[in-house]
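Notes follow once the structure below has been shown.
With one protein chain removed, the remaining protein chains of the complex are shown where they sit.
This part shows chain A:
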Amino acid sequence: MTALTIDRINKRYGNLHILKDISIPIGQGEFVSLLGPSGCGKTTTLRCIAGFEQPDSGRILFGDRDVTRALPEQRDIGMVFQSYALFPHMTVAENLSFGLEVRKVSVPNRQRRIADVLAMVRLEGYDKRYPRELSGGQQQRVALARALVIEPSVLLLDEPLANLDATLRDEMRFFIRDLQQRVGITSIYVTHDQAEAMVMSDKIVVMSAGTISQFGSPREIYERPTSQSVAGFIGRSNTISGKIAEALGQDSYKVDTPCGSLGTTGPAGLAKGTDVRIMIRPENIRTLRHEAGTGHQQGAGEAGHGENALAGAVINSIYQGSANQLAVKLGSGDRIVVDVGGRNPLDVGEQVTLRFAARDTWLLAS
């Protein structure tokens, strides 16, 4: 059952078309991230769901209830803001109590629910503190508690971790995700941080320039991106241009490239002769020292049994701690980035062979 339906909403500011026919179905208890660069429309979408903005056309449904024209206070939402937006003149308990007072919850019930939710965000004993007496992470947890204590039907989070430092941000990702799963609340999370979206979400909506580039699970988005912009935005990727030489199966193709022909995986139904780009993630490429003189020339451009090999030379090496990131220049002139684990035994200038499986590639429309 869809808990929340966004149905072809459009939003314009003057000549700017901010949202173009955005439709997102969100299931009960799902955690959905709206991901994209600034100005892509993700925040506007969230604000339309919250009721702070009105779409020019289209509908927003909470369950069966059409809330498109409802005021924010009529929608039954909990919202967490980037700036926390705690009420500075109220204590933590008073902040949490606000939404309950509005709902006319009795005093004993109020106290019980506040205590429960404070325990949930691990802030027992902080009820008498003022927001200014708390650290950034604690303030964010209070903001989360304030949104959850009213037991809303939808939780909206607008870049809640953007103001925290890196370590705390990592910790809070798991904290929020864990809390969301325990409460089982339908959540919509706006972020420009792809790593955040990857680890937290059931579904990711990748947005760009007011449209949805792709909607799917983190795995689908990472491994089966539908466009080069999605592939480029989520993680690092290499692409090699080519033309489909023949279809080997429903989703496997032989692709002719300047480096030879490669076995690849791609969406079904690509016709022979279609211009494509082959995407390969750096971590899926194995790098081997080129064994000259053995005569075993693991052919540049031999499409073997789902295994590809390309020859090239290391032109750059960056130490990243857990791995080395190498840049390899192929015979065709293409530059490929690969990860090499452990101590890097390869030097700049060395000849290498790159190996990768056909199933680790993905074809993008050119």
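FYI, a contact is a pair of C-beta atoms (placed from the backbone, for glycine too) under 8 Å apart; a residue touches a chain by one contact, two chains touch by 3 or more; residues count from 1.
Simple rule for what comes next: contacts and distances are computed from a predicted model.
Matching "ABC transporter permease", "NADH-quinone oxidoreductase subunit NuoE", "Subtilase family protein" or "Anti-sigma regulatory factor" against the UniProt entry of the left-out chain gives the name "ABC transporter permease". Between the chain not shown and the residues A:Val102, A:Ala119, A:Ala195 or A:Ile315, the one that touches is A:Val102. Within the complete assembly, A:Ala85 is the residue of A:Ala85, A:Val183 or A:Val337 that touches the hidden chain. Screening A:Leu4, A:Leu19, A:Ala147 or A:Ile188 against the full complex identifies A:Ala147 as the residue touching the chain left out.
Interface note for the absent chain: among A:Leu71, A:Ala166 or A:Ala271, the touching residue is A:Leu71.
Where chain A meets the omitted chain, the residues involved are 50-52, 71-73, 75-79, 81-83, 85-89, 98-99, 102-103, 143, 146-147, 150, 156.
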